[in-house]
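Shown below is the structure under consideration.
Every protein chain of the complex appears in place save one, which is left out.
Coming up: chain A.
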């Protein structure tokens, strides 16, 4: 397969995601929309009826989806056809107001969650009280002010520079080699020819901080040169275009378009970085052995500052158990997107001390191997893939969760205190539908939903049961399991006393009505009706059959419904 072909496959996949996104926008499925946007679909594209996702969401009145789309960069420009259409098509005044407030004339400050996080690594350094951000920085740029010889310093994360700029990668590689004999650890002195303001903009750009609107026109030329030097994709092109624009609306439209492209590029770069430098570059225990001669040690070209350990048991044919362990070279700066890791390094425990010690050791001993890096263990899981999915998510919001790993991801997300990832995993379970259920029972979904407090899964369970009520009431095994589940659901009531009905039963009854497109009032009306043809056509009869079946099952339970 040629590279072109690969791209086409990629595009095809994105097209499918886009259609799914349009569907989610019609139905108001915020979680799914979030997941799909994270795949990198063109949020401002249109479907074959010329409808943009934003237009669909506002037309169908899904305020939350509208908000999400806008936050993630959907354009609503009153001066353009698509934008105006959204505003006129908005179902409610409230949606219209949201759209107007997001009019494109506002500063382009839309970012993906991973982008926001990366920005904060540089931007929030001064408001970070625990010094954690600063601690993750491992390179310092030094500027000499030609006027007063004052030195100014800017610190940054090497891995990000490497991921985002091939030029920087070469530079850092160079300094590493020199560093073996050099005392200037981690400090790079920039030549005076480099304009500090321009360098700062490039750096901000690398950190995905929206800088496009704050570029001083006087710096355009310097900046174009510098971004060419740094091999910053597309930025020179944008600068050349915007340089000659005067109309502010035109300008901001251009900015939004390019900002979208820039985010896309960043995602691709991080994707490559994660795949090549972290996931494929994992270490095994032997790599870390202290006995290894210095020359055989692997170079830390990932600039990783923490190793994530994952191990799984390999059960051989005999009774003997073996363990396979992998160490992924990661970066604390990205890991602490999950609250768990953040807390781990905020408390003055072993982890923090170890990390700090390594930092100081690094600068004194000039060791750039992996041996001394602190290790974080994930709770033991069977699949390395799960760890890899989590790493992808943390680094660049990749939310592609194959159903096979969805439950593991769900549990891990709960452990890591990452609610968004949890929602993504749950959505993946629901999305995969039949395929998932052919491997797992619906009750497992229910219990895991309870376990991880994802209400969506409980509702999904009820819906599935309602759709297949006959199967669950008649099949013995299923029947037992359903009874068990209802009992458990009723036990949950005692925990939350303010609700005095069994949630699962209520939900199933609700989805039974929905199944036949009925409402509670309708049923009462039809009770008076005698015309069998009408009853048949309305679906009430089928509904009654289902309901009777379900009620029969409930009767067998010794609980008060």
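The definition used in the following text is that a contact is a pair of C-beta atoms (placed from the backbone, for glycine too) under 8 Å apart; a residue touches a chain by one contact, two chains touch by 3 or more; residues count from 1.
Methods note: contacts and distances are computed from a predicted model.
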Omitted chain (choose from "V-ATPase proteolipid subunit C-like domain-containing protein", "MIP18 family protein", "Large ribosomal subunit protein uL3m" or "Cullin family profile domain-containing protein") - UniProt protein name: "Cullin family profile domain-containing protein"
Given A:100, A:254 or A:346, the one touching the chain that is not displayed: A:346
Residue touching the undisplayed chain, where the options are A:28, A:113 or A:354: A:354
Selected from A:407, A:425 or A:485 as touching the chain missing from the view: A:407
Chain A residues touching the omitted chain (full complex): 288, 290, 311, 339-340, 343-344, 346-351, 353-354, 374-377, 379-382, 407-408, 411-412, 415, 417, 440, 444, 447-448, 451, 453, 495-496
